[in-house]
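The structure's right below; bear with me while I get my questions together.
Note that this complex is displayed minus one protein chain, with the remaining chains in position.
Showing subunit A:
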Amino acid sequence: MSDAPIQVALIGNPNTGKTSLFNHLTGLNQKVGNYPGITVDKKTGTCKLSPTQKATILDLPGTYSLNASSVDEKIAIDILNDTDNELHPDVAIVVADVEQLKRNLLIFTQVKDLEIPTILVINMADRMQLKGISVDIEQLEADLQTKVVIISSKQKTGIDDVKKAILAYKSLSTERCISKEKIKQNTITDTSLLTSLSASELKKVQHRETIVRYQFINDVLKKSYVVDRSKASDTQAKLDRIFTHKIFGYVIFGLLLLLIFQVIFEWSSVPMELIDGAFGSFAEWTKEVLPKGMLTNLLADGIIAGLGGIVIFIPQIAFLFLFISILEESGYMSRVVFLMDKIMRRFGLSGKSIVPLISGAACAIPAIMATRNIESWKERLITILVTPFITCSARLPVYAILISLIIPNERVFWFFNWQGITLMLLYLIGFAIALISAFILHKTLKIQSKSYFVVELPKYKVPLVKNVAYTVLEKTKTFVFEAGKIILAISIILWVLGSVGVNDKFHNAETIVQQAIEKNGFTEIQEIALENKIIRYTESVREEAEAAGKTVNVQEMDAEVAEKIPEFREAVIEDEIEGMRLENSILGVIGKTIEPVIQPLGYDWKIGIALVSSFAAREVFIGTLATIYSVGSEGDDEAGNTIKAKMQAEVHASSGKKVFNFASGISLLLFYAFAMQCMSTLAIVKRETKGWKWPMVQLFSMTIIAYVAALIAYQFLK
């Protein structure tokens, strides 16, 4: 029989190595969830302390105090204060950085005064000698009346001592650091003050409390903490002289961004091709193994193709999160915040907006959650509103396929090609429209809010591989599962809608088409479709021959084509039948209904359906087209069955012209660049802004911008 797990809460300032300790204690046994009703990540994990005793470890968000001035602090207070809370710890661990012990002890005294057994873990022991710091542990333990453990999260020393200290938590004193008499009013034990006092009175109370606490801490550290300043090296200061330099700082940041994006695309291309190939063969295999039919098509072309469209972006998302987490872990990101503040303020943003704007290139959801530490509500709101304009990874699959369809893959200079330049332009357009909208919002929003800005610039350090790896793993996993769920659901809904008929034309499509052709022969459009099939066939034969290094005999080819013509005719008729079925299904009726609205943008009703379903999530676009086209045409083209080939082959039923041409392609690219098509983002914005007002403003204004931009582009280019 093992005992009930000991509940442990990890608390501490940001950048103290709290998360490193959490990772060391729990390894991969961690879970990320949400606190009820709020979106702050709740990280818990289990740790084996002894053969019979486990501990449940809760990693509370990094905070400087328990003063309840932020959501993160409120969570910590709720859990620590309320003994009935299921997360209430048996023992708290405050993690402190040895170089900033004074500041880190502030929150320690606050936790200890809640009369919870509190262990003090001092991290970064590996730097003590370098910095000429010595700590008298026994003295410190006596003064703080608790167990003090020295660890180095970098060298993994002291972790076992932490486990031992947790095991022995019952022997810890719960005596307060500072008696109740010294701090008559404080907001931590007496949370009613938070609502009863005015903001200004509250601040005075908390200010007084902080002063008393610092007096206590100064007295304690005088006895046990010595710094020999002659030993302190100035590497840190030297780094800051370069990285935060008035001019070089910006140059370095610019080059770094350029390098990161270059590298992401470079490194991702190989794994992406592998994934693409693997999903393609998997879909083919499914079709071969399973009996032919609608359900198999749904599985192969709808679900597998749709999931493939997500999985293919894992490399890019993972690399992006890798770089972002390295920038944050190393301490460089906060230097960028410092450098960019003044520039961003011109657009109504804060220096801190730069972190969400960069993360937005991966996904708007974590980006919007990263706006929490922007103090001014107005600056934060504007950041939330404009972040979805940044080209996120969900737009990439849409961009990638459209660009490959409409932009020639030709080199311009020795280095660039048109497709790459188009993609870069789309990124720049997204960033530009984000800044422009921010500026407009800044000038129009009438929100009074004090524009505070306090940023800690932590010491530079080499990022820990474990921390970076866990962040990348967790964020990528969340993205794939969230997007995967939506794609799965939408594929099935679309398939069902496309398989249910509304009238006679759906049920008797075969007879109607057969009769019409027997009577009148092929229509002009059908002749064009036949012609296209022949052209594609000859092209593919020629390409194959060229790849094999042979020349094509023209006469042989003609004979071969002549032989194939009946087969092609059959395929055209088959397409016609399936087309009629789709048009007269529920899905077709929906598409036809919205067609007048999207026709001026150059889209047909099939794109219309993809567009509407994309409002759930952008990346659904390709899966939707795959589902629609597979429902629509049963016949296997010789030119290949990939979604790209199908899009290439798609023609307007009325004119026989290509659906995906340069004008409609550019129009679609712009629509996807600007439109707010992501339910998850809207849900996050709703939670972060506490209401439907702002997500609705975002949905309508972004979509109107998208519509107008797409309209102008198509009308000019067609």
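What we mean here is this: a residue touches a chain if its C-beta (ideal position, glycine included) is under 8 Å from a C-beta of that chain, and two chains touch if they have at least 3 such contacts; residues count from 1.
Operating definition for what follows: contacts and distances are computed from a predicted model.
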item: Chain left out of the displayed complex - its UniProt protein name, from "Nitric oxide reductase NorC subunit apoprotein", "Ferrous iron transport protein A", "Sugar ABC transporter permease" or "Heme exporter protein C"; value: "Ferrous iron transport protein A"
item: Among A:342, A:443 or A:690, residue touching the chain not depicted; value: A:342
item: Residue touching the undisplayed chain, where the options are A:167, A:197 or A:455; value: A:455
item: Residue of A:180, A:207, A:485 or A:657 touching the missing chain in the full complex; value: A:207
item: Candidate in contact with the missing chain, chosen from A:106, A:252, A:423 or A:438; value: A:106
item: Contact footprint on subunit A, counting only the chain that is left out; value: 64-65, 67, 69, 99-100, 102-103, 106, 200, 203-204, 206-207, 210-211, 214, 237, 240-241, 244-246, 334, 337-339, 341-343, 351, 375, 451-459
